[in-house]
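Structure record follows, encoded as structure tokens.
With one protein chain withheld, the remaining protein chains of the complex are depicted in position.
Just so it is clear, A, B and C label the chains in written order, and each chain counts residues from 1 on its own.
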């Protein structure tokens, strides 16, 4: 299975008064991983959107093992968990780079929809995007 | 079971280029719901933190049924799903206020830890907080 | 001069590891104040956008006197500093509600543009919006 590694450095704004990264930011990082993953398949997420394919989330989740801290250098590992003509699930792992300590793992499940948010069959409607996702 | 309703108005900054609210914000709203829920039990979240009880997330998840939009007035319903001396799980429902349309539901699971992020037994360590949570 | 007061309660996610609100959130609050201010004139910001008038920022600034903290209840005072057919400047004051302690003041300057981000003359193009802004 294809897996993409993206590097992230924790930003100050991402921390909260507990001194660790606020959990909501992991979903923004997953998104960065997803963007890079898709780019590596030879397609830009924004081109996909401009072509009329949107990927709104239908579900997401994350388990946290240890808190990330300001200035931590992290690795986001992104891969596709499952893919059908109407939806896709990505999975993610977050590690601290210097000691490969495992911090979190999560997933995002997306529907394929058009600009009116109507479900589309990606395989039929955009066979070229479908084949890239299937690579 | 106790349930608390909090009102939220969608902010411009919470939207993304898809024209709907970015999913990461739901977790910030859940947090607002959680804060209000706890306050209603007669305790402020920050006082709990100042007393030495932190509630970092160990897991969270959300299912999205429809996208929230800028200026939408929403209701966040918060309740406790399960509670033990070492962790608590909150559940949330997000509705659009004017038509009670169901937008999303989610959960957050938290450990009770001290300021050094060591697990604590809330019932033994802070019986008064424990009894408030159990109300 | 018209002035609108909006209430805000500081969210956990808005704090950072310094224990106070991260400065970037003041601009999100100013936006809430602006939205409410415009609504009070009898117009919704999103209707303005849907009608084809966008208000991207051309400049903004903020002075901070004291840090806002988690669960603080704040008042955002919003008013129009200056208005011309091609731009508008809003000003804002942030106070802590319970002691009226002054926390920050800022401004945002906006151009009137169409959906292609071309400058428009609001007075000529949308006289009804112009007259509402001038109220």
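To be clear about the criterion, contacts are C-beta pairs under 8 Å (C-beta built on N, C-alpha and C of every residue); 3 or more make two chains touch, one makes a residue touch a chain.
Predicted, not measured: the structure shown is a model, and the values here were computed from it.
Peer 1: Which shown chains does the chain we cannot see touch?
Peer 2: Across all of the complex, the chain we cannot see touches A, B, C.
Peer 1: If you put the missing chain back, which residues of chain B would it touch?
Peer 2: Those residues of chain B that touch the unshown chain are 12-13, 15-17, 19, 22, 24, 70.
Peer 1: Residues of chain C in contact with the chain that isn't shown?
Peer 2: The list for chain C reads 17-18, 20, 23-25, 27-28, 49, 54, 56-64, 67, 117.
Peer 1: On chain A, what residues meet the omitted chain?
Peer 2: Touching the missing chain: residues 9, 11-13, 27-28, 31-32, 35, 44-46, 69-71.
Heads up, the rule we're going with is that only the chains that are shown with their structure count from here on.
Peer 1: With over half of the numbers shared counting as same, classify the chain A/chain C interface as same or different.
Peer 2: Looking at both copies, the contact residues mostly coincide.
Peer 1: Quick check: how many Å separate the C-alpha centres of chain B and chain C?
Peer 2: Going by mean C-alpha positions, chain B sits 27 Å from chain C.
Peer 1: Calculate how many whole Å lie between the centre of chain A and the centre of chain B, each centre taken as the average of the chain's C-alpha atoms.
Peer 2: 24
Peer 1: Where the CA atoms of chain A average out and where those of chain C average out, how many Å apart are those spots?
Peer 2: Computed value for the inter-centroid distance: 32 Å.
Peer 1: Residues touching two or more other chains, restricted to chain A: which are they?
Peer 2: Residues 17, 24 of chain A touch two or more partner chains.
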